[in-house]
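Of the protein chains in this complex, one is absent; all others appear in place.
Labels run A and B following the written order; every chain starts at residue 1.
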Amino acid sequence: MTVSAETGTVLKAEAKQLSFFYGTAQALKNISLGIPDRCATALIGPSGCGKTTYLRCLNRMHDLYPGNRYEGELWLYPEQINLVSPHVDPIEIRMRIGMVFQKPNPFPKTIYENVAYGLRIRGSHGREDLDQAVERALRDAALWSEVKDRLQDQAFNLSGGQQQRLCIARALATGPEILLFDEPTSALDPTATARIEELVTALKQKVTIVIVTHNMQQAARVSDYTAFMYEGRLVECDRTERIFTNPSTKLTEEYVTGRFG
Amino acid sequence: MNADIAKTHVFKQTGEASVSPILAPRLKEKAIELLLLAAALMSVAITAGIVGVLVYESAAFFRQVPLWDFVTDPQWTPLFSEPHYGILSLVSGTLVTTVVALLVAIPAGSLIAIYLSEYAPRSIREAIKPALELLSAVPTVVYGYFALLFVTPALQAILPDLPGFNMLSAGLVIGLMIVPYVSSVSEDAMRAVPVSLREGAYALGATRMQTALRVVFPSALSGIAAAYVLGVSRAIGETMVVVIAAGMQPTLTWNPLEPAATMTAYIVQVSLGDLPHGSIGYRTIFATGLTLLLMTLLFNIAGHVLRKRYRQVY
Partner (left out) sequence: MSYGNVTDKSIDSSGRTAARKRMDRLFAVLGLLSLFSALMALAVLLGQLAFDGADRLSWQFMLSYPSRFADQAGILTAWIGTALVMLLTALTAVPLGVGAALYLEEYARRNLVTDIIEINIANLAGVPSIVYGLMALGLLVYGCRLGQSFLTAGLTLAMLILPIVIIATREAVRAVPPQIREAAYALGATKWQTVKDHAIPYSMGGILTGMILALSRAVGETAPLITVGALSFIAFLPHPPWGPDFPFLSLQWIFDPFTVMPIQMFNWVSRPQEAFHVNAAAAGLVLLIMTLAMNALAIAVRARYRKRIHW
């Protein structure tokens, strides 16, 4: 079990001196940041600070585009796998770490097929297993009661908030160890946002959550830990209430009090 | 924690847990990528095939016929007992029909493009465009029929001396055929001109015509040049209309009222006959084909240069 030196919590992932480059432009500079197990960690900071870049390192999304390069280490615990090692298969990583995107991006398929897709590519085809897994994922994403009678409907017919919860269900169906949220509510109205936030709070019992947000109230509401990033560097990381009430750096204080960003 | 120790540790882990099961799907992925790459390379192979065949057969041809004769001899009579191999007789036919076609297609195509892009309401544009596209969907052999049995008799009513086969009628019909190519590519180019540029002109009190001619048309010139080049290469390469309506007699003439064979018509004429493979007569069509390809290439390069020169960055 790997325990954070600073906070004394059990860690699920940990960046050590992690740097990242888009071509020659360095987007992350020596980030060392632990992600506590079964907690929600929020990444905050002004746009361009590298929070989404860090998030996308965790499931190697950067590998999809040419010219990107990782340096340093990003450990997944408890097995101690260096996620950014070139010897580690990014597809294996994505099998274990799910992601929810900024804008809802359901596939233009039925609701059922959206949730079942992750299981299908993992080779499960048994009708009963799939039915059960789809129902469980939709219940976990608090969507089951709204869609149980129309699982064969097109996902595009759902509202924006429902689509985003469908995307959460799609990611949950495969039982990920970490779920990454990239500003999941930025395209949603306040009511839909509130439901997603409730969901995140409920889900962190089961799965480690990392959420990027530009909304500081949201970070304060849903997360246990908050990391503040600025210009590609990690400024500070601590329990959320400390970051918002008693941050240790001037920069963090100015950002959380809304003086810039 | 010591990083080196950690790394070796991971290697053991992943080595047992994941590398061997992912090897099989990895191979499949790689095989599929190679298969798709092979499909993409087929297009390069086709080009290589075209150039290879034309150059190979033409090289054999030019071993027997001096290049100088080929470009200067005024007669093209490869099948006569005293053969002449002057490509100019065929090039003249191609150029005359092409020029006639462009005299129809460029003004008509440009006016239609300006009308559709600057004047026509959306609903009309949406209705007209598919109808115009139909013009390019009609098989060329049908256009040939139309040129020979409708346009020529109609022209003979005005010009009683016009022979039954003539380049004018073939050129006019080719022009009609390439109008949609010219108009649709030019229209796309003009519609890509930002509204802000037009608004600038309107704000100065320009009419739609002035805006179209002095602002939109020049800004879209690079795309319009591409449209014209497309039209030219279509006209040069057009075969069936000239075969059917312009006659098969190679003649060095610049008069569209006369019959004359084009390069394409000559190739068809020889193909319809039964020349033995490998004979000099057989090789003439490849030398003609190579000349045709070089001419299209020349126009395409010219178009490319024009496009580069007039490219506007918004």
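Points worth noting:
The rule we apply is simple: contacts are C-beta pairs under 8 Å (C-beta built on N, C-alpha and C of every residue); 3 or more make two chains touch, one makes a residue touch a chain.
Keep in mind it's a predicted model, so treat the numbers as computed, not measured.
Within the whole complex, touches from the chain that is not shown fall on A, B. Across the entire complex, the residue among B:Leu37, B:Ala59, B:Leu159 or B:Leu204 in touch with the chain not shown is B:Leu37. Checked against the full complex, the one of B:Ala59, B:Leu79 or B:Leu149 touching the unshown chain is B:Leu149.
Among A:Ala13, A:Leu74, A:Ala133 or A:Ala171, only A:Ala171 touches the chain left out of the display. Residues touching the missing chain, restricted to subunit A, are 59, 61, 64, 66, 91-92, 94-95, 98-99, 101, 103, 105-108, 117-118, 121-122, 156, 167, 170-171, 174 (touch as defined at the top). The chain not shown here touches subunit B at positions 25, 28-29, 32-33, 35-44, 46-47, 49-50, 52-54, 56-57, 107-109, 111-112, 114-116, 119, 128, 130-135, 137-146, 148-150, 176, 179-180, 207-210, 212, 230, 233, 236-240, 243-244, 264, 267-268, 271-272, 277, 285-286, 289, 292-293, 296-297, 300.
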